[in-house]
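Omission of a single protein chain aside, the complex is shown with its protein chains in their original locations.
Let's turn to chain A:
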Amino acid sequence: MSEDSNPAATPTPCQDIQGDGRWMSLHNRFVSDSKGKEPDVLFVGDSLVQLLHEFEVWRKLFSPLHALNFGVGGDATQHVLWRLMNGELDHISPKVVVLWVGTNNHGHTPGQICGGIMAIINVVHQKLPRAHTLVLGLLPRGKSPNPLRERNASVNAVVQAEVVSLSHVSFLDMDPGFIHSDGSIAHQDMYDYLHLTPQAYQRVCQPLHERIKSLLDKHAP
């Protein structure tokens, strides 16, 4: 699918509809952060990335790995793509880029969302040819079974298949089993059936931390 025909893979900044310019402020801060810092790990994505930074788990597991957090709430693949193409990768050389985005791509098909994720992977590879991109699977959402759960699961399946042959990319399923036997997701795990509670972050971040460490260990010096 060409970028022209896939809105999820067409770099698009967020329009400031509300009037306080917050999206651009965040982007500009990330660009200037990238001039001053030397992260080994870069997290990029939507609110699931952004909120991670605000909880204790970030300080415990990811700060020690010299990680930067470029998450922006509400971002879909096309927004992350724009950000990465417009300065956020220009002055850093992380060894691992952790990408978690796609759940906000409303109105896009799993194929389009996967195309968006692949476009991001390609930009990362162009700008950081020695970095490894770790793509995180989309989590289920909503209290009960619903079409978005199916969409996210489809995205994961398609992305996983696409990256299996790429040596500079890997995929990590982030769902430790949030869906109970009755099909429900508990608010103790997702307080609004989308965003993770601190204890749910603890659960999903353990394997993530392990995977990042092993990628860092394998990275050529």
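The rule is short, and it goes like this: contacts are C-beta pairs under 8 Å (C-beta built on N, C-alpha and C of every residue); 3 or more make two chains touch, one makes a residue touch a chain; residues count from 1.
Heads up, the rule we're going with is that contacts and distances are computed from a predicted model.
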{"item": "Per UniProt record, name of the chain withheld from view [\"Glucosidase 2 subunit beta\", \"AP-3 complex subunit delta-1\", \"Platelet-activating factor acetylhydrolase IB subunit alpha2\" or \"ER membrane protein complex subunit 1\"]", "value": "\"Platelet-activating factor acetylhydrolase IB subunit alpha2\""}
{"item": "Selected residue (touches chain absent from view) among A:63, A:144 or A:214", "value": "A:144"}
{"item": "Listed residues A:73, A:87 or A:111, member touching the removed chain", "value": "A:73"}
{"item": "Option touching the unshown chain, where A:9, A:26 or A:135 are the choices", "value": "A:26"}
{"item": "For chain A, the residues touching the chain missing from this view", "value": "17-22, 25-26, 29, 50, 53-56, 72-73, 106, 141-144, 146-149, 187, 191-194, 197-198"}
